[in-house]
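With one protein chain removed, the remaining protein chains of the complex are shown where they sit.
Per-chain residue numbering starts at 1, and chain names A, B and C are given in the order in which the chains are listed.
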Amino acid sequence: MSNNTPIAQTPLFDRKASIRGYKLNKMAMSLGEAPNRIAFLADEEAFLDSYGLDDETKTAVMSRNWHEMVRLGGNLFFILKISAVDPTPIIAIGAAQAGMSVEDFMVQRLGKKNG
Amino acid sequence: MSNNTPIAQTPLFDRKASIRGYKLNKMAMSLGEAPNRIAFLADEEAFLDSYGLDDETKTAVMSRNWHEMVRLGGNLFFILKISAVDPTPIIAIGAAQAGMSVEDFMVQRLGKKNG
Amino acid sequence: MAEIIGGIGTSHVPSIGVALDKGLDQTPVWKPFFDGYDYTKEWIAEHKPDVAVVVFNDHGNAMFLDRVPTFTVGVADRYKPADEGWGPRDIPDFIGAEDMSWHFADKLVENHFDPMIAREITVDHGLQVPMELCFGRPKDCWPVTILPIWVNTVQYPIPTPQRCWDMGKILRDAIESFPGDERVVILGTGGLSHQLQGARAGFLNEAADRDWLSTIARDPDKWRSMRREDYVEKFGSEGAELIMWLVMRGAMNSDVTVKHTHYHLPASMTGAGCIVLENT
Partner (left out) sequence: MAEIIGGIGTSHVPSIGVALDKGLDQTPVWKPFFDGYDYTKEWIAEHKPDVAVVVFNDHGNAMFLDRVPTFTVGVADRYKPADEGWGPRDIPDFIGAEDMSWHFADKLVENHFDPMIAREITVDHGLQVPMELCFGRPKDCWPVTILPIWVNTVQYPIPTPQRCWDMGKILRDAIESFPGDERVVILGTGGLSHQLQGARAGFLNEAADRDWLSTIARDPDKWRSMRREDYVEKFGSEGAELIMWLVMRGAMNSDVTVKHTHYHLPASMTGAGCIVLENT
């Protein structure tokens, strides 16, 4: 599906993203195991370093910049585990992708009257 | 391929063998990593126990009874790693399967004049 | 010969599981969603399946990007629920329909499918949530054994809709040639419209979702011949998971009776729905 017309504002998780985000996603997936969650919470930067994340990616993770994590190849299904360790509602992550406030996102995208 | 006529003296490594030999093969496969080889050589029984092998299987491994290991679901490709740690020629393992001396096996099966 | 007693299509949104864990299913936000599954649960109680085939995708829990299988068939005797980062959920392990799984694996390979065959693997919300929606949450053990089928919908290339449909045909053959008298229900899961990433995140498409629910029974050809790109465009990048319903639909008769349809928008960020089908 690599040669087809891209769909507007819809990044497909293809080889390019998969390669770019490999270390980030691997780090995030590891949070499915409790000892890794403890290590992440105890010293986040050291934990990220142990997966060889570059500075740009580390900054994105440590600032919980979800939009940037996706730009750097993060796949939502993996990086959602960061939001489990450091609770963030998925709607906030969605809003960050859309570049909207959570309130606007809920009204304009999800059709809810209020947050 | 499970309902077909069996081929004489030829065990197919199907679900039955795969299930039966799972722990044995898992232990054997781990010998592909150097630290496991060291642990195996240092205290073989403890190493086998750490993979939950039953007594029958442990006895087969510790006595290097290749025929018995295969009967218990061992697959040659995995258990060959035992023969790498504790060197045993593959021809001797073949002969054990055939129930022959190595010399007879080489002449009768492999068509060699002498060992 | 085992028998297919029906097919169910359903969403598998993780927050449904969270709502159940937190006891929120009767709150104003969630009640309308869960009420739509009352009929489904009654149908299950009445028809008493022995085995549930569950078609779903892993969401970065049991499989990583190091090795991405297009299709996976579980042949384990037991599957533990995956810990998705929030800690283990308080639901029983799932017992595998081991013999039927191996029989299906044999049939697939004979018929030129190339599955991965897995026996040490966890199952994530993609399976857990549909099981809870259909069977409730049991105290000790689930009332059915399971035959899990994983479909890669995460990393492109994902399989074509037609390929999912074709797998349904083999699934049907496998069940109907299985020596036993098991009653089998097939759960096709995922969707409906949602998108979690990119500037179009939060995309929902109620019209497309309603079209899907109203035509998947009587006009599946329309959906199985649609391109993967069109699924993404119409249902969102993660809504393309709907291709997995086609395994279920492909396993059913061309003529089916729609016993029940339910739609709720949104569950979390997803168009959520359910359909219950019987062979006519």
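The working rule: contacts are C-beta pairs under 8 Å (C-beta built on N, C-alpha and C of every residue); 3 or more make two chains touch, one makes a residue touch a chain.
Here the structure is a predicted model, which is why all the values come from computation and not from measurement.
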Note to self: Just checking the interface: what residues of subunit B touch the absent partner chain?
What the structure shows: 1-2, 4-5, 7-15, 18, 22, 25-26, 28-29, 31-34, 37, 70, 75-78, 80-81, 83-85, 90-91, 93-95, 97-99, 105, 108-112
Next item on the list: Could I get the residues of subunit C that touch the absent chain, sorted low to high?
Entry: 65-72, 105-106, 109-110, 112-121, 155, 157-160, 162-163, 166
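The rule is simple: only the chains that are shown with their structure count from here on.
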Notebook entry, point to check: Quick one: subunit B and subunit C, Cα centre-to-centre, how many Å?
Noted result: 40
Margin query: Roughly how far is subunit A from subunit B, centre to centre by C-alpha average, rounded to an integer in Å?
Written below: 46
Next item on the list: Would you kindly tell me how far, in whole Å, the mean C-alpha position of subunit C lies from that of subunit A?
Entry: 25
Next item on the list: Mind pulling the residue numbers of subunit C that touch at least two other chains?
Entry: none
